[in-house]
Structure formats: structure tokens, C-alpha cells
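I have a structure I would like to understand better, so I am pasting it below and will then ask my questions one at a time.
Missing here is one protein chain; the remaining ones are kept as they sit in the complex.
As written, the chains take the letters A, B and C, and residue 1 is the first residue of each chain.
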Amino acid sequence: MIELLHQQVFLAQTMADVAAKVSPLGLLIAGLTIFALAVFVGFEIITKIPPTLHTPLMSGSNAISGITIVGAILASGAEETTMAAILGLAALIMATINVVGGFLVTNRMLAMFKKKRK
Amino acid sequence: MIELLHQQVFLAQTMADVAAKVSPLGLLIAGLTIFALAVFVGFEIITKIPPTLHTPLMSGSNAISGITIVGAILASGAEETTMAAILGLAALIMATINVVGGFLVTNRMLAMFKKKRK
Amino acid sequence: MDPVLRTNLINLAYLAAAILFILGLKGMTHPRSAVRGNLLAALAMLVAIVATLASQQVLSYGMIVVGVAIGTVIGAILAVRVEMTAMPQLVAIFNGFGGGASVLVAGAELIKVSQMVPSVPPPVAMSVAVVLSGLIGTVTFWGSLVAYAKLQELKQFKKPMSLPAHQLINAGLAVLVIALGFWAVLDPPNVAAYWAICLIASILGVTLVIPIGGADMPVVIALLNSYSGLAAAATGFVIDNTVLIVAGSLVGASGLILTRIMCKAMNRSLVNVLFGVMDAGSGGGSDTDEIYEGRIKSAGADEVAMLFDTAERVIIVPGYGLAVAQAQHAVRELTDILEARGATVEFAIHPVAGRMPGHMNVLLAEAEISYDKLKEMDHINPSFAQTDVVLVIGANDVVNPLARTDPSSPIAGMPILNVDQAKTVVVIKRSLSPGFAGIPNPLFAADNCLMYFADGKQAIVDLNTAIKEL
Partner (left out) sequence: MDPVLRTNLINLAYLAAAILFILGLKGMTHPRSAVRGNLLAALAMLVAIVATLASQQVLSYGMIVVGVAIGTVIGAILAVRVEMTAMPQLVAIFNGFGGGASVLVAGAELIKVSQMVPSVPPPVAMSVAVVLSGLIGTVTFWGSLVAYAKLQELKQFKKPMSLPAHQLINAGLAVLVIALGFWAVLDPPNVAAYWAICLIASILGVTLVIPIGGADMPVVIALLNSYSGLAAAATGFVIDNTVLIVAGSLVGASGLILTRIMCKAMNRSLVNVLFGVMDAGSGGGSDTDEIYEGRIKSAGADEVAMLFDTAERVIIVPGYGLAVAQAQHAVRELTDILEARGATVEFAIHPVAGRMPGHMNVLLAEAEISYDKLKEMDHINPSFAQTDVVLVIGANDVVNPLARTDPSSPIAGMPILNVDQAKTVVVIKRSLSPGFAGIPNPLFAADNCLMYFADGKQAIVDLNTAIKEL
């Protein structure tokens, strides 16, 4: 495995850089950078939204928060210990309900507005 | 160096994950993620800016683009080949002019508005 | 495939999903692009899911197929079956499930780490993220269930409930959770502490939401929605996954802003919503009698119908009572009848009429009332003075002039619909009892106001008959 790593890394990167990137603190920093930027995007996007759209937006962004389904898939597909697998399955069911139900119900709400618009 | 790496990496990370993260493609993806998010932030922030502030904003964001000074410092402090070092020094002078001049001139412009406001 | 390349391609797909999520959310903020925005977000989710299925961490697909199948069926049935009026509850439920899923994913990962051989303590950041996932996710789950129960008007939850020394209990629970959190972080991996945190957070989720009045639930749901996003982001830190972090923090931030916007529209602060238990009916009693005594003019269907005989310009003001009575279809018929008689009919939509933002729009859209008849408050307010008859159906607070005149009233400063400027105002409601804010309404005692006491739907149906018989 180490060779694999070695072979993939471009040499201009110093080994310390590489080690830093995959160290726990390095991963945290990378995650925090993305987190901070995404928070700014989220804040800036929702500035002047008309009241009519509050409820659909709430429901739509609620569906997006079902992204945790990705984690649920990884947990329930990992063939881990029984306990972890059961938790994974439960998580997967819940997350799927959130995602599928969320997008469908949002679409239904929005469709109502749209129909009348024309 | 490899031990260093080994010792820093938390074991729950598979080696393939680690190798992927520091592979050229992995670095590119990490960079692109940050790039995309920052572009969205930039787009969203500058929406309803009053004309009065166009010129200061232009000048202020121009100063920010002098961030390349970071690269210039790395290049001119690296004790590399003469050629690279000379380029680094030239880059550093230019970038510093951009940064120092840019922020100062923006501040001067804005100070003029502010004084009168009170 | 080369495992490194595979991981990279998956991460590339996650990047694409993240961008699609942002574009989707952006789309949802404008009426014209909202449908497309929702579809983009759904596409983003699909991309993320497919990419995840290709991960080498996924060893067997059995469980996944089962889980996704069950979830899809339940979710789809709930989403397709639900009545338009029950949508807020449904969103609350879905939201709770999202939070719950985050809790379980973080728990599963913690168990996996705790069983690793050789045992290596996980990094601090991961332990912190696990604790946050568990705490925020659990509060979201139980809080959302309570919100559901309140919106569904389950008997036990109908009224704001508060235990003695309620805030003290909450504070105690919070301190307990924080202590457990420190334990979990300082002595990792610590599965026992994790479940203990989830247990306390469960109680906290209930006690936090239960004292809040049902009418404030939309704000609470928006806040819990923000929480479920944050829980997902925390889970992203636990399993080191970019798309979870991006999507989660997007939702976390936008939910927070939406919460603030909603509070502003109701002219209240978030703190006030969360902790300032609204004194239902305060200042009622004597005040009410004074205001109403001897000044109420009541009318029946026939009398009201007469008014419409000569009316050229009619504005209908729908409120929460319209939703309760499910009178939207009857109102649609009324509109058709009046228009056939040559009158112009418009609807004045107050931003917080009903019990969720856009409530009236959704209801009236359900009855296929044309979108361009619905006017926003600022737009229609100047035209009340030129209006012959204003028909207020089940609205109360949003037409209460006390908001303008009484700085001590709970709705002071809230912009209202100036229906009192019209020639005649007809108010349909079942009694003189107050609306959400629990205060009397001097409009009902105004000279140009007629009360038509009845259930909203019945009232309109009768009115329609009466007008046809003119």
C-alpha cells in the first residue's frame, strides 16, 4: 500500500506536506475550509426570498439535509459488526424517507404554484 | 519520512483514501471544490452594490488579488536556482506594490466618504 | 479499477453533487426557477448516492437495497397521500428522520472505530464531531416529532405545555449533555457516553419544543431544519466526506437565515419564539368586553349577499380559519359567482396569514384560484379605500388595527392589512374568540364592520346560495 501511495504522489510535494494533508488536523482543516465556504454560500443565497416560497424552501432544503443517506449507505454496506449494520439499516431507511419524501412533497407544493401561473 | 506519514494517519482511513487524497487528481479535486465554493461566494456577495462603491470595491478587490504575494514569498525564499530566485524577487516586488498600494488607496478613497458622513 | 482512481472519481462526483445542490438551492429562492431548483437538488442527491454505491467501502448491497426500498415506499406514500393542509407536519416528520439518520450513522462509525484492532484512539476532531452529530441529530429528531404532534393537533400536545421551572430543567439537561460530551471526547472511543448523550438529548429535544405554541411551529421547524443540516455536516466530519459537509452546512446556514426572516415577518425575535411562552389570552377579559360591548353588528347569509349585489370591487382576506374550515373550494365558487356578476375580486395575502409561510397561497392554489388574483400586502394596501366590500374569512390578527395603535400589544408593529378603510367589512368566524395572538380585535366593533358568525366553509356555501337567489 505504501508503494501505491509513493507512486501516486508527485515528487514536488514534500513528504511533510503530504503527511500534513492526511493527518487528523489536516483533514479537519480541509473540512473546515469547505464548511466555512459552504456556510457563506448558504447565508448569501437565502437573502431576499419571498414569503410564498418559505414553506417550499424549508421542505426542499430539508430534503437536501437527507444527504446523510450517503453515510447511511456506507454504514449499511460495510459488512461490519451486527450492531453497526443494524444501525446502518435503520439510518438508511430514515434517510431515504427524508430524501424521497422531501423532494416529492416539495415538488407537489411547487407544482401547485406553477400550474396556476400560466 | 514514510514512518512520519504512517504515524500521523489515523488508521480508520484506508490507505487508498490517503493515497487518493494526495494524488495529483485528488489535489485537483480538493482545489476545485474550494474554487467552486469561493466563486459562488464571490458571485453572491456582489449583488446589490451601490454605484458609489464601485470604484472602492474595484480597488479593494484588486488589492485582494495581490494574494499571489504568498506564492512570491515562497518562490523568493526557496534558495532555488538563480533564475527562479530572480523571478521570485520580481514577483514579490510587484505583488507587494499591489497589496500595499491597493489597500492604502482604497482606504484613502473610503475615508473621504466617511468623513463627510458624520 | 485502480482504487486510488476510483476514490478520486467518486470525489469528483461528490464535487459535481455539491455544485448541483448549490444551484438547486439558489433556484428555490425564485418563484420562476423553484421547480427546476428542486429537481436539480434531487439530481444532486442521485449523483451523490450513485457515487457512494461505487465506493470500495461498500461490500454488500443486500442491506442497502432493503433499506432504500423500504424508505422509498414509505417516503413516497407519505408524500403523495398527504393533504395539502398537512404538509407542515409532514416536513417536520421528514426532518426528524434526517436528524435521526445522522445520529445512527455517527453511532455506527463510532462502534466501528471502537472495535478496530489494533485499537487506536480516534482523533479529537472526530470525537467532537461524533458528539455534535449525536446531540444535534437527537434534538432534531425528538423536537421534530413534538412539532409534528402539535401541528397534527394531537390532543395531548394541543396547548403550549410547560413544566414547573421549565427553563431550569432545560439548563440542567444542557449541563448534563455538555459533561457527557467532555467525557466522550476525553476518553475515546466511548460508545457508552455516546448513547448517554443521545438519551439526554432526547429528553432535551422534547422539553425544548413542548412549551412552544403550535402556531410558532413553522419557525421551530425551520430552525430544526437548520439543525438537521448541521447534524449532517457534523456526520460529514465524522466520516470525512465532502458532500455531506457542503450540503449539510448549506442547509444549516440557509435554515438559520430563513428562521430569522420568518421571525421578522411576525415581528418577533427568535428568543421570544423559543423561550417567551406566549401568554394565550393575556389582556383578554375586561378589555375584550369593553371593546366589543354593544358595538358588534351581526348578519346572516342573506344580508351579506345583499351587500354583494351592488359591490363592484371586492377583496377577500383569507386567514387561518379558512384553512381550518377547508373553505378554499367554496371560496373559489364565490369568486366565480361574483365575477360572473361583473365584480372584480382580488385576494389580499398577508405574509403571516395562516400557520406557515405561503399557507394561503398553497391553499388557494389548491382550489385553482388564479395566481394573479393573489396580491401581496404592500401591493394591495393602498386600494382598500376604493373597495366596496372586504370579506375577511377566518383571519384575525392580520387585520387587527391594534398592531398600529397599541404599542403594548403582542403584535405591535406588525404591518397589517388596512381592511378598515373599505366601505364595508364582513368578517366570517365562528365566535368573538381571539386568534393566534390571543388579543381582542377592535375591527369587529367598527362601524363599517359586519360579523357573520359561522364555520368558514358553511358560511361561504350559504352565501353562495344566497347570492344566486338574489
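Basically, contacts are C-beta pairs under 8 Å (C-beta built on N, C-alpha and C of every residue); 3 or more make two chains touch, one makes a residue touch a chain.
Owing to the predicted nature of the structure, the values given are computational and were not obtained by experimental measurement.
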Touched by the hidden chain, restricted to displayed chains: A, B
Contacts of chain A with the absent chain, listed as residue ranges: 10-14, 16-17, 19-20, 23, 25-26, 29, 32-33, 36-37, 40
Chain B residues touching the omitted chain (full complex): 4, 8, 24-25, 27-28, 31, 34-35, 38-43, 45-81, 83-85, 87-117
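As a convention for this text, only the chains that are shown with their structure count from here on.
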Touch-based graph of the chains, sorted into line, ring, star, complete or other: complete
Chain centre separation in whole Å, for chain C relative to chain B (CA means): 41
Chain centre separation in whole Å, for chain C relative to chain A (CA means): 22
Centre-to-centre distance between chain B and chain A (centres being mean Cα positions), rounded to whole Å: 26
Where chain A touches two or more other chains at once, by residue number: 4, 8, 24, 34, 38, 40-41, 45, 47
Residues of chain C touching at least two other chains: 3-4, 18, 22, 57, 112, 123, 126, 240, 242, 246
